[in-house]
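Just one protein chain is left out here, and the rest sit where they should.
Chain lettering (A and B) follows the sequence in which the chains are written, and residue indices restart at 1 in each chain.
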Amino acid sequence: MSEMTNTFSNQKPVNVGFGILIVLLYIFLMAPLVMIIGASFTNGMMIEFPPQGFSWRWYIEFFERKDLVDGLLMSLRIGAITAVVTMTVAMMAAMAGQVISGKLSGWFQLGMTLPLLVPELLTAVGLLFFLYKIQMAKTVMGLQMGHILMSFPYAYVSIAAAIRQVPASLEEASASLGATGWQTFRLVILPLVMPGLAMGGIFSFINSFDLYTISLLLKPLGGNTLPLALFDFLTYEFKPTAAAAATLSILLSIGGVALVQKLVGLQRAF
Amino acid sequence: MSLRNPKLLLAIPAVALIFVFMILPITNMIEMSFRTPGHSEPFGDDYTTMHYDRILSDGYYWGVLGRSLLTAGAVTLLCLIVSYPIAWHMSKAKGLKAVFLYACIASPLMTGVLVRNFGWMIAAALNGPLNETLLALGMIERPLRLLFTQGLVILALVHVFVPFMVLPINNALRNISPTLIEASSSMGATRREVFRDIILPLSFPGIYPGMILVYVLAVAAYVTPALLGGQMVSYMPTLIIGELTGTFQWPFGSALAIVLSVSTILVVGLFTALTSRLMERSKA
Partner (left out) sequence: MATVEVRDLRKRYQDFLALDGVSLKAESGQLVTLLGPSGCGKSTTLRCLAGFLEANGGEITVDGESILGTPANRRGFGVVFQNYALFPHMTVAENIGYGLKLQKLPKAEIETRVHDVMKLVRLDGLRDRLPRAISGGQQQRVALARALVLKPKLLLLDEPLANLDARLRDEVRWLIRDLQQQSGITAFYVTHDQSEAMAMSDMVAVMKAGRVAQFATPREIYQKPVERYVADFTGEANFIPCQSVISMGDGRYEIKAAGAKLELSGVPGIAGPAELLLRPEALELTSPSAGTFAGKVTKSAFLGAALHCEITLQDGSVLKLTAPPNHQVAPGEEVGIAIDHSHAWLMPEVAP
């Protein structure tokens, strides 16, 4: 029931001006995505917006390009493994985080989100040397570890938030009814944090799918992720195929946004 | 707190992951920056401070460092200017409208930096939409070369980081009780005064982390300058990656990365010191 109306005079003109500003800002936010999607359907030979005519030819061309498709498959595979591993590790860490209290808890949270707070470039450079030292340089396994590290905080933040919502009394209640620790986890905790866990997986997957700098430095011999392949393609060829590839990537993120909205609601997720 | 709680053991994989694959490697990088250059290997066996001497005595590196720090500063400020109205508008929205606005912020956030930068390549083409708009508005007479300019790098970086700024500010604004606005208006404050005296200071707990995060990420951003900056101007990240992957000068590359990190920490520390009083007062 708290709606504000005439708290201030001179409301109307300010509102109109502000409305126009907001629309312009949202156009700024969405324009690059819209242009890529538009350009991917062009019938011409150049990447341009607005597109010339309409065709699916660049999508067909994309799937005929072995380097790009290999990159896509590699990204999907690394992303999937990253999601599964980070979900498991983050779930465990979040449960441990719950029994840490006081000042230490803040430090633990900070530590768990470190890969998000330290620029990717530094982590990537450090990892490059480290993998070299342990003889994992230029291996898919090394790249995979980098992706898991970089995506871990996304999974952790979502899952920890979900676990915090579960009252500690539920665990005690379950134990008092005779459940073992594992039963309590499987039958009480897990169903309650499922949406947060799934959301963590989605964020983790999408983050891995989008990573560039770390992939560039840890690139395995003979393997490219989609962003790496796309960068090379943009540098050397610059054809609308790139727009088709980028559109697929945008669709993936829009799908992720929709899933997150369905699972926990965007407002709570961000 | 009992450290004996068996649940704590569950943290071991995560702690190991972060320690082994992040803290050790970054420590390792500090060591690497003091190594002598290698000949057949990327680094030598002895220790030296020559890389730091070289960076600090060469005006070229000072210039690149300055450009990186200043560009990130400009990006951060522009980000704040762009994000604040969006966050304000978003903080007022409810129901379906709020969901839509969150989606508009989240979709770019979840799209890769490379893809979004590619969007700006399309926009900045000689006969692309940006030039068309400027021509139509009569602001220019013939199309400008926008691609591979510093301006485009800044624009694209602002676009990349806006969601990082919008979300914390939006949260801070949502935490401001509407009665505070009513209280100040009942005391005679105009709309402008309410904003200046109440809303702006009380949203600082959102502005501060937003600015720090954007600055830190912008200083070290590699993709955008590499894709949109062209060959003419260098930024620290492009220089560092060049040393590491192009010329394989690992010790020198590490020293550059550390100089960049230390300068970033100094800037962040300075900003924190300057705003500590405001932050102390306005935090929830």
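The rule is simple: a residue touches a chain if its C-beta (ideal position, glycine included) is under 8 Å from a C-beta of that chain, and two chains touch if they have at least 3 such contacts.
Just so you know, these numbers come straight off a predicted model, no measurement behind them.
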Contact residue for the chain not shown (choose from B:171, B:249 or B:282): B:282
Among B:27, B:179 or B:276, the residue in touch with the chain that has been omitted: B:179
Contact residue for the chain not shown (choose from B:79, B:146 or B:189): B:189
Option from B:31, B:58 or B:197 whose C-beta touches the chain left out: B:197
Missing-chain contacts mapped onto chain B: 177, 179-180, 182-190, 193, 197-198, 201-202, 278, 281-282, 284
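Rule of thumb we're sticking to: only the chains that are shown with their structure count from here on.
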Residue ranges of chain B in contact with chain A within the complex: 1, 5, 7-11, 13-15, 17-18, 21-29, 32, 42, 82, 85-86, 89, 98-99, 102-108, 110-123, 125, 127-129, 159, 162, 167, 178, 181-182, 185, 190-191, 194, 213, 216-217, 219-223, 226-227, 237, 240-241, 244-245, 250, 253-254, 257, 261
Footprint of chain B on chain A - complex, ascending: 2, 4, 7-8, 10, 14, 18, 21-22, 25-26, 28-33, 35-36, 39, 47-50, 88-90, 92-93, 95-102, 104, 108, 111-112, 114-115, 117-123, 125-130, 132-133, 145-146, 148-149, 152, 156, 203, 206, 209-213, 216-217, 227, 230-231, 234, 242-243, 246, 249-250, 253-254, 256-258, 260-261, 265-267, 269-270
